[in-house]
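What you see is the complex with one protein chain gone and the rest in place.
Chain IDs A and B follow the sequence of writing; residue 1 opens each chain.
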Amino acid sequence: MTSDFKGEKIILEKIKREFGHKGIIQRAHRIWISIDKEELLDWAKWLKQEGFIHLSAISVSDWIEERKYKIAYLLWSFKDNVLLVLTAKIDRENPVVDSIIPVWGNNAQSHERENWEFFGINFKGNSNLIPLFTENWQGPPPFRKDFNWQEYVRDKYYNKENERERGYYED
Amino acid sequence: MEFGIVYHLFKNLFSKPMTVCFPYESIEIQKGYRGEHSYDRDMCISCGLCAKICPDKAIEMIEAPEEHKGKYPKKYPQIDLGKCCFCGFCEDICPKNCLKLTDNFFLSTFDKNSIIKIPFSEDKKGN
Partner (left out) sequence: MKERGDIMKINQEMSVLPKSNEYDFYFGPCHPGSGNFGVKLKVKGEKIISALSDPGYLHRGFEKLMEYRLPLQNAMLSDRICVLESLAWNLVHAEAMEELMDLKIPERAKYIRVIMVELSRIQSHLIWWGVLSAGIGFDTGFKIAFGYRDYILDLFADITGGRVYPAGYICPGGLRRDFPMEIEEKIEKVLDKIHEAAKFIETGNPTFLARTKGIGVLKLENAISLGATGPVLRASGLKNDIRKDDPYEVYNRFDFEIPVREEGDIYSRYMIGLEEIKESVKIVKQALEDLPKGEVILPKFKKPKLNMKIKEGEVYVHNEIARGEGGMHITSNGGVRPYRVKVRGPSFSHMIPVLEYLLQGAEIADVPAIYWSLNVCPADLDR
């Protein structure tokens, strides 16, 4: 049974009329759009009205050669059964982006806390950024690609007298 | 007032329990269970693929001790059962089918030296 992407094409038409932007249909039930970070709140309010009421996740990946973080918002609509992925690129040395708690409620709070803790992103407007998983961590944000976690673990936990640990730390 | 509980009490007095008395009897273990390794030393060609695919680095290729070096000149796998997760990738990738998983899971021990399986123990012929 092949689908002709009818629901997805209607949404893309509406987006073109409102913002003049083109998105990509990757397969059935998936739309990918990439925007600039300044337009984030306008898109967020318009998409919430159109039926994208569930925020699945906020996912960040670190592209160290381009010196940018790529942040992706994954949104699901129960009415049309479509998943829309909104991606934006932000600067790696001073990452600041608007918080989307006014649009999607307290669900976004825990996702933003996790990304603040692991990547160091400052969400403007979120006043409750306290650590979620770590306790008394003083070093740089641990998921960045230039933090050498293997060296940290070797300095702190390697017991040279135990012969069985040698294969993990010296190769 | 519920009398159903008395009926259930009588029924359970005469029915078979769900468990068995373990050390004296046990349920049947089918073949294909992933337990301890068995290794055939004479068929091994020392390719080293089992050490490369192991996700926990539990297999290390070592050289034979002096008295066996004439017959076994290359390197052979030594398995650390404490690090192994019993996934079976080493069994799938071996090109000569000489490393297999048996169904022995009684591996707890108080003796630290028996955790590492050396391929050259004198009393066994290939295990």
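In this text, a contact is a pair of C-beta atoms (placed from the backbone, for glycine too) under 8 Å apart; a residue touches a chain by one contact, two chains touch by 3 or more.
Just so you know, these numbers come straight off a predicted model, no measurement behind them.
Asks: Looking at A:Lys14, A:His54 or A:Arg67, which residue reaches the missing chain?
Replies: Only one listed residue reaches the unshown chain, and that is A:His54.
Asks: I'm checking contacts with the chain that's been left out. Which of A:His29, A:Lys68 or A:Lys89 qualifies?
Replies: A:His29
Asks: Which one, A:Glu93, A:Glu135, A:Glu151 or A:Glu170, makes contact with the chain that was left out?
Replies: Result: among the candidates, A:Glu135 touches the missing chain.
Asks: Touching the absent chain: which residues on chain A qualify?
Replies: Touch with the absent chain occurs at residues 1, 29-30, 53-57, 59, 61-62, 72, 74, 78, 81, 83, 85, 104-107, 109-111, 132-135, 143, 149.
Asks: Please identify, in ascending order, the residues of chain B that touch the omitted chain?
Replies: That gives, for chain B, the contact residues 18-19, 27, 29-30, 32-34, 49, 52-53, 55, 85-89, 92-93.
Here is the rule we use: only the chains that are shown with their structure count from here on.
Asks: Centre to centre, by mean C-alpha position, how many angstrom separate chain A and chain B?
Replies: 42
Asks: What does chain B use to touch chain A in their complex?
Replies: Within the complex, chain B contacts chain A at residues 57, 60, 80, 82-83.
Asks: Could you please specify the touching residues of chain A with respect to chain B in the complex?
Replies: Residues 164, 167-168.
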